[in-house]
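Input: one structure, supplied below.
Excluded from the complex is one protein chain; the other protein chains are retained at their positions.
The first chain written gets the first letter, and so on, giving A, B and C; residue counts start at 1 in each chain.
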Amino acid sequence: MQTPIPFYLDEILENVRYLDGGSVADYIPPLAAANPSYLGAALCTTTGHLYSAGDDSEEFTMQSISKPFVYALALQELGFEEVVAVVGMEPSGEAFNELSLNRDDHRPVNPMINAGAMTVTQLINGVDSGVDERVEHIRQYMSRLAGRDLTIDEETCDSELLFAERNLSLAHMLRNYEIIQDDAHDAVVTYTRQCSIQVNVKDLAVISATLANGGTQPITGEKILDPDVCRLTQAVMSSAGMYDGAGRWMAEVGIPAKSGVSGGLLGTLPGQLGIATFSPRLNSEGNSVRGVEAFKRLSQDMGLHLMSTDQRYGIHPIRDVEIINDAWVVRLQGVMNFSAAESILYRLEDYDITADEVLLDFSQVTTVNRIGRVMLKEGLRRMREAGFKIGVIDPDERIKDRTMRDGTQVVRRDDNEDYMINGEELL
Amino acid sequence: MQTPIPFYLDEILENVRYLDGGSVADYIPPLAAANPSYLGAALCTTTGHLYSAGDDSEEFTMQSISKPFVYALALQELGFEEVVAVVGMEPSGEAFNELSLNRDDHRPVNPMINAGAMTVTQLINGVDSGVDERVEHIRQYMSRLAGRDLTIDEETCDSELLFAERNLSLAHMLRNYEIIQDDAHDAVVTYTRQCSIQVNVKDLAVISATLANGGTQPITGEKILDPDVCRLTQAVMSSAGMYDGAGRWMAEVGIPAKSGVSGGLLGTLPGQLGIATFSPRLNSEGNSVRGVEAFKRLSQDMGLHLMSTDQRYGIHPIRDVEIINDAWVVRLQGVMNFSAAESILYRLEDYDITADEVLLDFSQVTTVNRIGRVMLKEGLRRMREAGFKIGVIDPDERIKDRTMRDGTQVVRRDDNEDYMINGEELL
Amino acid sequence: MQTPIPFYLDEILENVRYLDGGSVADYIPPLAAANPSYLGAALCTTTGHLYSAGDDSEEFTMQSISKPFVYALALQELGFEEVVAVVGMEPSGEAFNELSLNRDDHRPVNPMINAGAMTVTQLINGVDSGVDERVEHIRQYMSRLAGRDLTIDEETCDSELLFAERNLSLAHMLRNYEIIQDDAHDAVVTYTRQCSIQVNVKDLAVISATLANGGTQPITGEKILDPDVCRLTQAVMSSAGMYDGAGRWMAEVGIPAKSGVSGGLLGTLPGQLGIATFSPRLNSEGNSVRGVEAFKRLSQDMGLHLMSTDQRYGIHPIRDVEIINDAWVVRLQGVMNFSAAESILYRLEDYDITADEVLLDFSQVTTVNRIGRVMLKEGLRRMREAGFKIGVIDPDERIKDRTMRDGTQVVRRDDNEDYMINGEELL
Partner (left out) sequence: MQTPIPFYLDEILENVRYLDGGSVADYIPPLAAANPSYLGAALCTTTGHLYSAGDDSEEFTMQSISKPFVYALALQELGFEEVVAVVGMEPSGEAFNELSLNRDDHRPVNPMINAGAMTVTQLINGVDSGVDERVEHIRQYMSRLAGRDLTIDEETCDSELLFAERNLSLAHMLRNYEIIQDDAHDAVVTYTRQCSIQVNVKDLAVISATLANGGTQPITGEKILDPDVCRLTQAVMSSAGMYDGAGRWMAEVGIPAKSGVSGGLLGTLPGQLGIATFSPRLNSEGNSVRGVEAFKRLSQDMGLHLMSTDQRYGIHPIRDVEIINDAWVVRLQGVMNFSAAESILYRLEDYDITADEVLLDFSQVTTVNRIGRVMLKEGLRRMREAGFKIGVIDPDERIKDRTMRDGTQVVRRDDNEDYMINGEELL
């Protein structure tokens, strides 16, 4: 059997193919030469499943799509404070000035506009980095995100540089305000080369899935970015990624996204997946006509809206409860976070527990975050105060430190094979 | 045993109590008279569990916190198009003008600023509604959201009206541009009375949990708003709710939120919970000093960031697989949405299935959305093409229409008791 | 013989009558009822000669034309510092916000925009003035400027008040920022009544000639405003009077001007004259279509551009030099200001004076300003140092104080009838 997901992607592509409005970017020959009928889509889950449809191997330059990822790299290398010192994180609203610099401190308002993106690029590889070293550093990073060696489209880059008046203007103004330290021309060259990294739509899906996955490339498994960095980057994409009409995009589509002038468009659903489309026909705002429509359908048809109130899998974190040897064994499952811990403790409070001992069984738990750990241990401590014996079955040491609030230890009972789960009944 | 959640809320309150900066709003006597030391917090899950701590019964006026909820009401009553015709949904960026009206069409840029909120209020209860009827309509709606009868603080309202110059200015300008149809003074009175509805911090948590729950009040179970309306409202809260610094708020805290000048602050996590704090000390932006800090800690300590890449419960949607009577019975669990269906189909593709028949068991499934239904049926159809017999066990008719792409029906096998799950082993 | 000036005014009117574009203001019935074909013009010199042509007796409401004159009244009553504390004097440039208030201190940017004009009106007759007293005070002042009793068009005023949403918005915002102290509604009523004072085009010419004449009504001779106040008012008219396109107006027309929505338009040439036109057809900016064109022609055809490098009369300030009884009698004429004094002293330096005594004859001098007086006395003192006897013939005591720099007195010789001019030879 073959999974029908490519089929669904294909269906979405067919449903937007009729849109023949818009036109390819024509300000430089290499972009003007793009085939307007190209149409591709890809989706990569945080579990590393990659699906694609249409023209999924055609390469194009990243352009503005590179912005959030280089921003993430800067956050990773320098930390939040150093980055926010030179570039803000507010939406630009109605473009209130040509340059979108803050009125007072002249920082670019966010890293998704060109002034902000160039500022961010200049932070990479150390302030003293040469142009070539900085570009190569970025290229290698993007390649790790994509899971394959990406190359730079030198012809497109050279053409861009012939029509870079606006970026040169921005770079000189940033230099004027000492927001960037390098020569303005070098800054534009570096940024333009970054924008000229070539990808296909599958690369974009994988790259965005890495963000959605908290920084671990879902296919190679490489840990590239910290979860904090990914969280922040996606927050900025959500408020400023589709700048003209960011509010309406988040309301209607609800997927943090970024588009590029060569026709690419990518989005992330934190914890779930990365999506991308490729179609070079652009609307007047410079977004892919078919890409925007495809995302609207993906959001509606697939229920992929960030503000969707659907629960993700919706399983109760208590798998079952069994009485074994006069102990209530509460079998937990999945991720133990705040919501899960709340559900478990709420349920425990309700049970009319007839046994002397209560054991929480972590065998089927995948991860436990800090608050989950703290809450479950505190729940056990309170049960002990209520007169029960307590303990855990925790063969993978999910709860790590077994010390409770009052300094006592929670007993681990999985040394007692009486309480061992019979793994056979599970997949 | 008592759940430790109130204890954690309490801990957060104690951790922010040291913040004695800021001061209570003092532009009208009733607000100036607020006790600056009041401090309360509450949390309500979409499953209807309500926790609170501190001064959780003190009443205060909703003020701006009423904005997103009346916006939701307008969307519910009039639909998206009619509402967006008079008020935009873009962040205001650096306040580029005094009134925050769009340059071209003079619509308020979003419903979270006063001009937008007054415009929205004027849509409620029909364009011909009298002031009293409109206010009563809103009061009743807010009461349904809170699950108890809310009252209007007439003294605060009267005081506000004595200092309403700015709102009167906005209302006259909206009237000038025919964005509102009513008399400007009436519009201000209506809006001010709406702002004077009294709540406590538990009400706020419940009200926001209703948004997070897709419009169904999680305690009373009343269906008040559509999921689409809630999605949209939360999207607008995320981009414009904490207007000065909305981008940074979403990056650092990551919880769609709204604050009021009387010291309330509420936030939602779609699908999960509503949270609220109450502390009347305000910073220079008019947000509660302790409330803002409490939300930062809630986000960090409890992992409640919207862009968090933590999976919610993280359970695999396949509970287990059992061979019964030469059939592979694949037991599904939780919500069948796009991500779940993708996981299931991906896994099925991998199995080396040794039986002649494959059955999907929906007994433990809680809900199935459209795309989940479509994908799972298509997966079954493809297995049949691959030579298997196929069927479902679906005692609650989760998949509703059993017709597949090719017009054939998927067979339901739960009439055959051989395949019935033994309910006992589950909670 | 009749002067041909009315004939020229008539000619200009005929030359612009073909312009049948634009339309009368139609936002209130009394303005909408204006006869679009009305066309009149008037010109009043600072010497009090009044000429007019066309529909010169039709009355219409002053509207915005009242702004500069009430501004002048405020300056006269309160002085520069108190006025500038609440309203700026900068051009508004491209209207950068709806209200045209300064970003920082919320003062209206200048008194020619509505917010500024209402602020100014509130200064008149003392901060405690009632509405009726303030309006009556302004009406009487305008009547003195016009030289006849002006009345208020109550019907137009009442209509305006029904459509005053924008002004009410401005007034409430001014009240909000405490720029005005009165009730917003009263402020709008006061301002609207001021705008409803009825004039004809001759009144406008006379009123503006009063400004051009340094505050002395040129026909009645009443001293109403100080020259400083008139200078300042005309400066503000020049930079902000025709707000949309003020720069281009000053470049092309070069006449400080103000227009009103009822079709009036007036301008001043400092020291020379006031001009006015009346034609109710308005262009999209709210200026009289024919009025604007008439002013362009007046400026070009009559050489009335403020930056015109034509000398006004261009007479040399030395009328003649005669030798009487071994004295050089230098007969001066006209106004002795800086330029005149410079010319005289420059010429004296050149003469090969063959007499022992030099007398400056002020008999034909009309006025002497401070710098003129100082320079001429210093010139005489230096001639004395060069060995001449010096003195003045000054029957009208134009130079007032005859003390020179070194404390000595310049001798007055018109007591000596030998030096008396024979009046007969003059007009």
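Please note the rule applied: a contact is a pair of C-beta atoms (placed from the backbone, for glycine too) under 8 Å apart; a residue touches a chain by one contact, two chains touch by 3 or more.
Predicted model only: the values in this text are computed from it and were never measured.
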Indicate each shown chain that the hidden chain touches within the full complex. A, C
Among C:Ala53, C:Leu99 or C:Leu304, which residue is in contact with the omitted chain in the full complex? C:Leu304
Sole contact to the chain not displayed, among C:Gly40, C:Pro68 or C:Gly88: C:Gly88
One chain is left out of this view; which of C:Gly22, C:Pro68, C:Gly147 or C:Pro256 touches it in the full complex? C:Pro256
Extract the touching residues of chain A with respect to the undisplayed chain. 96-99, 101, 165-166, 168-173, 175-176, 184
Missing-chain contacts on chain C, rising order, are 1-5, 7-8, 45-47, 49, 88-94, 96, 102-103, 109-110, 212-215, 227, 230-232, 234-236, 238-240, 245-248, 250-251, 254, 256, 270-273, 301-318, 320-321, 333-335, 337-340, 342-343, 345-346, 348-349, 366-367, 369-371, 375, 378-379, 382-383, 385-386, 425-427
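One rule holds for everything that comes next: only the chains that are shown with their structure count from here on.
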Intersection of contact sets, chain A vs chain B, gives none
In terms of CA centroid distance, which chain is the most far removed from chain B? C
Inter-chain centre distance, chain B versus chain C - centres from mean C-alpha coordinates, in Å: 64
Give me the residue numbers in chain B that touch at least two other chains, ranges are fine. 96
